[in-house]
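A single protein chain has been omitted from the complex, and every remaining protein chain is retained in its original position.
First chain written, first letter: the chains are A, B and C, and each begins at residue 1.
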Amino acid sequence: MIKITHDNFDLETEFKCVSSDTNGAYSFFLGTVRSDLSSSNKKIKGIYLECYEELALSQLKKIRSKALSIWKLNECLIIHRIGKLDLGEKIVLVITASSHRANAIEACEFVIDSLKIDVAFWKFHLLNNDKKETVLQKNLDNAKMLKWKDVIN
Amino acid sequence: MIKITHDNFDLETEFKCVSSDTNGAYSFFLGTVRSDLSSSNKKIKGIYLECYEELALSQLKKIRSKALSIWKLNECLIIHRIGKLDLGEKIVLVITASSHRANAIEACEFVIDSLKIDVAFWKFHLLNNDKKETVLQKNLDNAKMLKWKDVIN
Amino acid sequence: MNITLKYFSWIRVKLKKSHDLIELNQTISFKELKNNLISKDPVFQEIFNDKSVKYFLNLTEINDDNQTLNNGDILALLPPVTGG
Partner (left out) sequence: MNITLKYFSWIRVKLKKSHDLIELNQTISFKELKNNLISKDPVFQEIFNDKSVKYFLNLTEINDDNQTLNNGDILALLPPVTGG
């Protein structure tokens, strides 16, 4: 299950989509809009998320397939919001479902780490002076992805 | 926030309890009743969860405090159900909230790993023949806890 | 003096009760209490022989058999936990 959407989502509803009594363990990662994001220490009042939707969907499908096969997941759901989002709003949700918790937890972290550096979304900060500021990719995110090198190849 | 309860809970409602726009990252672990749990390959129709509530609360508080301080979390919520639970029902929820995802994810895993071996809950399988079967602790859970030794001492 | 014993999981099932109230004339050690219980019911021998069982006195784990028990104490007998 992969969704790219302007709309907010409900965690209980999304859980029900992947829930089954063959699973015993679910790991969720939820990313939200933080108020103190700006690298230049300016206050922000929200973010704007741009997306190359056809490409992002195909990239998310690849990441999901890898996670399902490497960690023997029963399900993996990925939702990513686009457009204008206020402070505190949900941006991204990953849910992995497995019989065993170690698999669910590790796969969930792999999916969000991959999404951060490999999927066609771009963030802008909406500043209090009504300007938009491009968010730059964090070196940390690239470094973090290296940890998966041995697992996925 | 720590709760030991007979009642089911709603993920969106629990998320709202720990949600704040100073957090950007939330990691959830949700454990549910799996249908194929029995070590003896008997079918189960649910589980029964016993608890030494005063002790479990004090043990959960210690685990939560450790997680909050080691991973600089903004919040950590732990809910554990007790009593009779049907197949597929929620047993345990851990939510960790942080500015940074690596902290939230690692702390969440620490909390559930600790809970599995250090908190006064006991599971019974409810078998189809109406008998109760004590669930034994998994060696794997003890082994998994060793990975935290260097982090928490 | 009174000491409350609390039993959990298979210990509770084996003893067919969840707690006991022990009345004593004087302070005793944890070791003396164990011998006292075994003499009343040999099932306790099996419990105390199981190295995986833990003992909590007023919510704190006991690691010393010579620990003294006092009036009002609550002693819990805990098999390995299996929550989560």
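Convention: a contact is a pair of C-beta atoms (placed from the backbone, for glycine too) under 8 Å apart; a residue touches a chain by one contact, two chains touch by 3 or more.
Quick caveat, the model's predicted, so the values are computed rather than measured.
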Inquiry  = By the document's own contact criterion, which visible chains does the hidden chain reach in the full complex?
reply    = A
Remark   = Which of A:T5, A:S20, A:S65 or A:Q137 touches the missing chain? It is A:Q137
Ask   = When the complex is taken as a whole, what residues of chain A touch the one chain not shown?
value = 31, 49-52, 54-56, 58, 80, 91-92, 112, 115-123, 132, 134-137
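The definition used in the following text is that only the chains that are shown with their structure count from here on.
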Query = What whole-number Å value describes the gap between the mean CA coordinates of chain A and chain B?
reply = 23
Message = Using Cα averages as centroids, what's the distance between chain A and chain C in whole Å?
response = 50
